[in-house]
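If you scroll down you'll find the structure; I have some questions about it.
Excluded from the complex is one protein chain; the other protein chains are retained at their positions.
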Amino acid sequence: MDAVKKELTRKSKASRQDQRGKLISLACVTLIMLVVLSILYMITSKGLATFFENKMSIVDFFTKQVWNPSAKPQALVGALPMIVGSFSVTVLSALLAAPFAIATAIFMVDIAGKRGRKILQPVIELLVGIPSVVYGFIGLTVVVPFTRTVFGGTGFGILSGTFVLFVMVLPTVTSMYVDSLKAVPQFYREASLALGATRWQTIYKVIIRASIPGLLTAIIFGMARAFGEALAVQMVIGNASILPSDLVSPASTLTSVLTTGIGNTVLGTLPNNALWSLALVLLLMSLVFNLLTRFIGKKGAF
Amino acid sequence: MLETKRKEKSILTFPADREIALETNNLQVYYGDNHAMQDASLQFPRYSITALIGASGSGKSTYLRSLNRMNDGIARVDGEIMYRGLDVNADEVDIYQMRRRIGMVFQRPNPFAKSIYNNISFPLREMGIKDKSKIDGIVESSLKQAALWDEVKDDLKRSALALSGGQQQRLCIARSLAMSPDILLMDEPASALDPISTHKLEMTLNDLKEQYTIIIVTHSMEQASRLSDYTAFMHMGKIVEFDTTENIFTNPAVKLTEDYVSGNFG
């Protein structure tokens, strides 16, 4: 009898295993936390160096139009052209993609039936996975010449960037919106149809309305992807850091200037720090997009 | 005669010379604010089958799951659960050792997504038994005890998930038996089974009584009366009556019990 008691009160192998396991898994989480924190810290501190070490003006950074950080004697770090460029391609491509994505998602969930969805779903998934350089390559060989012939100019510019990003975010937005449409309970549809509403009335008044938060989340997600996209845009936008006067002349985005510039500047100098400031803007914007989706997700159901 | 039936509560206690395998004293279980089990004091004699009966939501599972601390992290448990002179909830008790001795079989069969053989051998190996022939022996004997051996002996490598529900449940029982526990807690083990499998299971339990102390939750009055030596009737988080099964079904002391076992409940 007492032997059993002894065994019951002895710390078993299992209990040591459990402590070790918890520690291991906690270590993995902590590692990820550390990575995120150090990314935030390093980019922030590097990005702020332009203003605190090199004593450039933050106001000028956001409002001035000339980007020439290596100019002598007075360096110029006006990031407005890139900021305008980034926002233009992001907003325009989202605006362009939204109606197509909405229509496609509704088609897949509420019109096409099983077979249509079975064909479209894997194609959309495949497109979500296509590498951005491939989109960039197609942009360069198809979209830029197309823009040049149809809209004039060199073809490089915000319009081409918009088209490329449109195709890139379309599958992302569509597949996310498909998920939220699927989450709208079936009885919403049945109730509306039973009341004598036409299919479009049901879609417009009931289904889309019920899935507005999901739609917004999907679009913001697409915008975040567009805003952070680097190579595909950089390949078609023309990379001129001047404030674009129209949509078909060469322009630039935060990401395009970063990718072209970071290899050509010396670490620690102003021209390099200025680029990190651009990266910081990029980082902050992605946090903003993140907050927005979080905020919408809290409010809406589907 | 009628007056005695007006009792509110009647709990059998055992003489000091009767060996008690497990007992609870004033056990309380809370799910947040919900006081789901109140003042439960029961003794479970060794080598016997005790049935826990009561309406749905009366707290049978809550009580049973507290006994081997499956409610840890889900509910707060107060009071004593005495096993071999130790309180199961005491800090000094190693929860893993304790659970090996107080095994549990659940309502829904839950075999591992492994082969039949590995379902039994895996926990044994984790327990530290390395000897292949010894493991083989335990696999065979526990499957025999659970009356499953003849149906699966030719194909032990088959996935356990490919077995029928009744076979899966008997495999789960075999898996628990393989750990050679003292006490077997069973929460409606037959609820997912057809009559034939249920019958087999009951025969199995009847044999197991020779070596194990069994506490079984059941919704079936017939099962309780056929199978068990003692029966506890629970109602709304309280143990209303505990007695020999014969007394509970033929001469209950509390009116509520009588209503319940005769089907006049509610």
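Odds and ends about this structure:
Note that the chains are named A and B in the order they appear, and that numbering of residues resets to 1 at the start of each chain.
Just so we're on the same page, a residue touches a chain if its C-beta (ideal position, glycine included) is under 8 Å from a C-beta of that chain, and two chains touch if they have at least 3 such contacts.
In this text, contacts and distances are computed from a predicted model.
Per its UniProt entry, the chain excluded from the display bears the name "Phosphate transport system permease protein PstA", taken from "Phosphate transport system permease protein PstA", "ABC transporter ATP-binding protein", "Succinate dehydrogenase cytochrome b subunit" or "1,2-phenylacetyl-CoA epoxidase subunit B".
Within the full complex, the residue among B:12, B:55, B:127 or B:221 touching the omitted chain is B:127.
Among A:58, A:71 or A:134, the one in contact with the hidden chain is A:134.
Within the complete assembly, B:97 is the residue of B:66, B:97, B:167 or B:257 that touches the hidden chain.
One of A:106, A:158 or A:215 touches the chain omitted from the figure, and that residue is A:106. Remark: the residues of subunit A touching the chain excluded from display are 14-15, 17-18, 20-22, 24-29, 31-33, 35-40, 42-43, 46, 99-100, 103-104, 106-107, 111, 120, 122-123, 125-127, 129-134, 136-138, 140-142, 167, 170, 174, 197-201, 203-204, 224, 227-231, 234-235, 255, 258-259, 262-263, 267, 276, 279, 282-283, 286-287, 289-290, 294. Against the chain not shown here, subunit B presents residues 68, 70, 96-100, 103-104, 106, 108, 110-114, 122-123, 126-127, 158-159, 161-162, 172, 175-176, 179.
We take it that only the chains that are shown with their structure count from here on.
One inter-chain figure worth recording: subunit A and subunit B are separated by 54 Å, centre to centre, where each centre is the mean of the chain's CA atoms.
In the complex of the two chains, the subunit A residues touching subunit B come out as 1, 4-5, 7-15.
Per the touch definition, subunit B reaches subunit A in the complex via residues 83-86, 92-98, 101, 126, 128.
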